[in-house]
Structures are given as structure tokens and as C-alpha cells.
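Every protein chain except one is present and positioned as in the full complex.
== chain A ==
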Amino acid sequence: MLIAESILLTIATAATPLLLAAIGELVVERSGVLNLGVEGMMVMGAVCGFAAAALTGSPWIGMLAAILAGVLFSLLFGFLTLTIATNQVATGLSLTLLGLGLSSMIGEAFVGSPGVKLPTLANGIAEIPLVGQPVAGLLDLLAGIPLIGRVLFAQDPIFYISIALVIGVTWFLFHTRAGLVLRSVGDNHASAHALGTNVIGIRYLAVMFGGACAGLAGGHLSLVYTPQWVENMTAGRGWIALALVVFASWRPLRLLAGAYLFGAVSIGQLHAQALGLGIPSQLLSSLPYLATVLVLVLISRNRRLTMMNTPASLGQPFVPDR
């Protein structure tokens, strides 16, 4: 395997959980809800995914459990902020604190247990009866293409899901009626309500989608990235995902670019260190964050464009008049 190919794979693995958590939060924020509990939902996804996989021996069940855990946890947030209209910032923060504590408690029995790793796409497909084997064979063949073969055809299924989600969300938000309704709820919930749109219902669905994505991102950490459970294993990635949404000015394709840029700089700085270039490691370690700040500054220079993309009702609770 070429070094460049290996580096690309490492970057993709580093970027995938960020991209997943961020694409979910993007939809949530587009509907006008700010959920700061991404880190909490992610870590719950990580622990539940790992636990389910360890107990059943099946990483696929683990993946589903991770998604389910994220959804359930997001419903707690949904009930508090949407049904009884609590403050979104405070509720989101407490969701993160709760998630970190609860996951340590659930995970205590699983510390040090051997992990189950999600198979690559080809190996996963090969398990399907009849058509599985030939398709897997074809994928293996394609994976032999130098440089891009393995990156495109031999990764874990969650990588493909993350890319599909970016494309799907772009299509949904900007090319479907339902997407237009969701954006209108985020931009002016009072008007949307006056037009007969079910604001709370739509926001519930968006919050649940965000939970599912964050849960899956956590599952990626504990089933693919490092197949093990350790306390607080998200280590702040939920916060980076939140920052990426702003970074991308709520546009899915920019999010894709942002997550991969962040991943590339994170991995690149490690390579620079290992090469012994003599650049201080503290500076290198802060590069991903510096790069994020730099891009944020550049894109926020155009105030009008930024305003246009920011959901106008973001973070405001909606209480319909009765």
C-alpha cells in the first residue's frame, strides 16, 4: 500500500465521525434548534454501540444500538426544549454533562473488553447470501486501483453512510418541498406556524435525525476508529462538530470540505512531527484549530452572505399561541 493512500485512509477515518455528527446538527440547526448536546449524544452512541456489539458479538447490532441511543437521548432534549420550551443552550449543555456521566456508568463493565470491529464494505457485503460474494469480489478488484482504490472501495460502511448523508441532506434541504418547509421553520417559526406548518413536529424529527447521526458518529469511534470503550472517548469531538456547522455556514457541501480539512490538518501535523521537521509540536497540534478560525474569519467577512445562511430563529424557543 502506498503511503499516500494510507494517509488518505487515515484522514477519512479521522474526518468521518466529525462529518456525521456535524451533518446531523446542521439539519437540527436549519430547523431553528441549537442542540449543544452533540458530545453527550455521541458518547452515548459510543458506549451503547460498543456494549451491544460486545454482548451480541455483532458489530451491525452495535451500529444500530449506537443510532438508537443517539435518538433516545435526543428525544430527551426534544421533550425539554420543544414540548416544555426550556432554554436550548442550558438544556444542551446538561445533555452533554449527563451523557458523559451516564456513559461512564454504563460503560464501567465494558472497560478493557475486546472490541468488535465493523467489517469493511466488501467483507460486509460478502455476508449477504447469493449476490454478496460476486459484488464483494468486484469491490476487492476495484480496491486494487492505486492511490484511490482503497479509499473509494475498501472502507467501513459508516464512511459511505456519511458521504451519502451529505448528498442526501443537500438534496433534501434544497431540492425538496419538505426541505423548504424545514428551512422555513428555522428561519421564522411564527410565520411557518401561521401557514399551518407543524413547527414542533418538524423540529422533533430534525432533533431525532441529529441524535441518530451523533449516535452513529459515536458508534464509529467505538466500532471502527478505535474498537474499544474508554471513558470520555469522544474527547471533545462533539464540540468540533458544532464548530464545523458554523464553519460551513450551514451548507452541507462546505461541511464535507470542513471536516476533511480538519482531518487532513490533524493527521498532517502528526506526519510533520514524525518527520522531525523541527517545528514545535504545540504549534502543530493547534494547527487544526487555527485553520478553522482562519476559514471562519475569511467567510464571515461577507456579512450579508453569512446572515443569509444563518437560520434566523436559531436557538429561540417556540411557544405557539393558543
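A few notes on this one:
One rule holds in what follows: a contact is a pair of C-beta atoms (placed from the backbone, for glycine too) under 8 Å apart; a residue touches a chain by one contact, two chains touch by 3 or more; residues count from 1.
Throughout what follows, contacts and distances are computed from a predicted model.
The chain that is not shown carries the UniProt protein name "BMP family ABC transporter substrate-binding protein", picked from "Transcriptional regulator, PadR family", "BMP family ABC transporter substrate-binding protein", "Adenylyl-sulfate kinase" or "Putative tricarboxylic transport membrane protein". Of the candidate positions A:10, A:170, A:188 or A:309, contact with the hidden chain is made by A:10. Remark: the omitted chain is touched by one listed residue; of A:56, A:176, A:191 or A:285 this is A:285.
Listed residues A:75, A:93 or A:257: the one in touch with the omitted chain is A:93. Of the candidate positions A:266, A:292 or A:313, contact with the hidden chain is made by A:266.
Even with one chain removed from view, chain A keeps its contact list with that chain: residues 3, 6-7, 10, 14, 17, 93, 96-97, 100-101, 104, 108, 111-112, 114-115, 221, 225-228, 230-233, 235-237, 239, 266-267, 270-271, 273-276, 278-282, 285.
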